[in-house]
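To start, I am sharing the structure in question, which I have written as structure tokens.
Note that one protein chain of the assembly has been removed; the remaining protein chains are unaltered in position.
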Amino acid sequence: MKFDHFGIGIAKGMAVTLKNLFRRPVTVQYPEQRLNTSRRIRGNELVWSKEKCTGCATCAKACPQGVINIETSANPDNNKYEVKKYEVDTGYCIFCALCVEACPFNALYMGYDYERARYRRGELVQSRDMMTETPEKHVSGYFFPDRAASLPLQTLLVEKITEEE
Amino acid sequence: MNIVYHGIAVPDMKQLPPDWPGGFFWHWLVFTVIIFTFVFTLVMAFTWVERRGLGRMQSRLGPNRAGPFGILQPVADAIKVLLKEDIVPSRSDRIVHWLAPVVAFFPALLIFAVVPFQNGALLADLDIGILYVVAISSVSTVGIFMAGWGSSNKFSLLGAMRNVAAVVSYEMPLVLAVIGVVLIAGSLSMNQIVLAQDIPLILLQPLGFLIVFIAGCAEINRSPFDLMEADSEIVAGFHTEYSGMKFAMFYLVEYAEALALSAIIATLFLGGWRGPVLPPWLWLVIKVFAVFFLMVWTRTTLPRIRIDQLMALAWKFLFPLALINLAITGLQVVAWPDALPWTMIIVNFAIAAVLIVLWSRLFKVGWGRVEV
Partner (left out) sequence: MTLKTEPFVVNIGPQHPSTHGVFRLRTTLDGEVIVDVEPIFGYLHRGIEKLAEERTYGGIIPLTDRLDYLASMSNNMGYCMAVEKLAGIEVPERAEYLRVILAELQRIASHLIGVGAFFNDLGAMMTPIVYMIREREKIVDLFEMLCGQRLTYNFMRFGGLSQDIPEEFLPALRKFLDQMPRFIDEYDQLLMDNEIVLARSKDVGVLPAETAINISASGPVLRGSGVKWDIRKADPYSVYDRFEFDIPTGTAGDAYDRYRVKVEEMRQSLRIIEQAVAQLPGGPFRSKVPFLVRPPVGEAYAHIESARGDLGFYLVSDNSIAPYRFHVRAPSLINLTALREMLIGWKVADAIIIFGSIDIVMGEVDR
């Protein structure tokens, strides 16, 4: 150790920390304070549209984890597939949203909610009925810009903490 | 033998103090209780101040859940830590492991026996007060070394060895710098030193203050000298293997030592309990917090130094400076005892600046890499 700067370097550092003492803290007190998440958030669930889905299973092919489970049966009346089972194990899902991008019929969305902690792994499996869009279950704007436009703007730290000249 | 100051004759130890009901025993009891309350309250306040201050300096809030502004956080911490399981390593030296926190804790508490809360209000106005502090404060090291040895953990041992090395080295400059104060005050008694400070001695002894602060920080292992519990290197140092109540004791030691050092610096250099308007004990507390804030501030800013740099700083930088400071102070006290304070302030600050710049030029740390 050599005091080349006679301790001026240390003093400069001390000035920085003192300056920060009088700055506003940047942390968010989470359960009470919530920031708006990104409009394109890939929340911890998938939202599925029963009407649009044709049971083509492109999403299952696109899924790198193989967690989308589809069972279809042919309906001879209208010559279409009928989705008997549509299940996503969100415990194994990595929320890469490749399925959402792959879906040719726009029947699959990422969810907007992110607080989906459960006590048991089994409860993380989303079945068909749990996946439909409801007023409580919002759809994220990921891959759907028209959906994104209706969501609140993301809170940005860049805008919150600005340094005046 | 009666000492006379401020026109009041103070009787010696055996009769002191006469105005206490029941005599010496009551005095002893009352002050023990006061010291315990003082130490425990302030230690809790310190942990809170440190964590909040550190938090704010790091652009965050710090603990804010328990009570308003997180003021009950130390209580919550204490409850949590007391309820935790006490794990003792199977190959540890059980008695040493058990005793270590106790041995480490009591010296920190004992120091307060000689810290005056106001004129004459102290447990024991020892004539050798400051010597007593110096002697007692090093005993904590024994406890810490016991912890390092008894834990049967290599990280603990490394931390304990570092601590012993640091304390042995830094005792020198610390004592030498304190002697400068003693020379000016003309007494070893803490109470007398305070009484002698018509102006705070930090103005007359700027270099001494710096040395005592740095050496004190090194002795109690505050950052940047927190090598013995360097979390990025040796996990938690000597208390790696401690949990629950015993860990709480070590945590307490850490802050009680910080409190003791703050109190000593406040007493020696900042005029102790003296100050206008406010009651004396409050002045002491304010000064203690001022010194502690300085410690929190350095802890936020500075990285940790290495063990050989720690040694070099003690022996090559602080030790010579303390010696020179002592010589200059002695000269001043002998040659110009009646010099005007403000001339001495200017002269001493100039000397301090010159010495620091000069020694910064001379000071160099040798070995880094060792050929093996």
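Chains: A and B, in written order; residue numbering restarts at 1 for each.
Rule of thumb we're sticking to: contacts are C-beta pairs under 8 Å (C-beta built on N, C-alpha and C of every residue); 3 or more make two chains touch, one makes a residue touch a chain.
Being a predicted model, the structure only gives us computed values, none of them experimental.
A.B. asks: If the full complex is used, which shown chains touch the chain that is missing here?
C.D. replies: A, B
A.B. asks: Which one touches the absent chain: B:Phe31, B:Phe105 or B:Phe155?
C.D. replies: Looking across B:Phe31, B:Phe105 or B:Phe155, the contact with the absent chain belongs to B:Phe155.
A.B. asks: Of B:Gln73, B:Ser262 or B:Gln309, which sits in contact with the chain we cannot see?
C.D. replies: Touches the omitted chain: B:Gln309.
A.B. asks: So that we can see where the missing chain sits, which residues of subunit A does it touch?
C.D. replies: Here the touching residues of subunit A are 1-5, 7-10, 12-13, 15-17, 20, 26, 37-43, 58, 61-64, 94-98, 101-102, 110, 140, 142-143, 145, 148, 153-154, 156-159, 161-163.
A.B. asks: Spell out the interface residues on subunit B facing the chain that's missing from view.
C.D. replies: Per the touch rule, subunit B residues meeting the hidden chain are 54, 57-60, 154-155, 158, 161-162, 223-224, 226-227, 230-235, 299-309, 365, 368-372.
In this text, only the chains that are shown with their structure count from here on.
A.B. asks: Can you tell me which positions in subunit B touch subunit A when the two form their complex?
C.D. replies: 53, 55-61, 64, 297-298, 300-302, 305, 309, 312-313, 356-357, 359-360, 363-365
A.B. asks: Would you pull the subunit A residues touching subunit B in the complex into a rising list?
C.D. replies: 1-4, 6-7, 10, 13-14, 16-18, 20-21, 23, 25-27, 29
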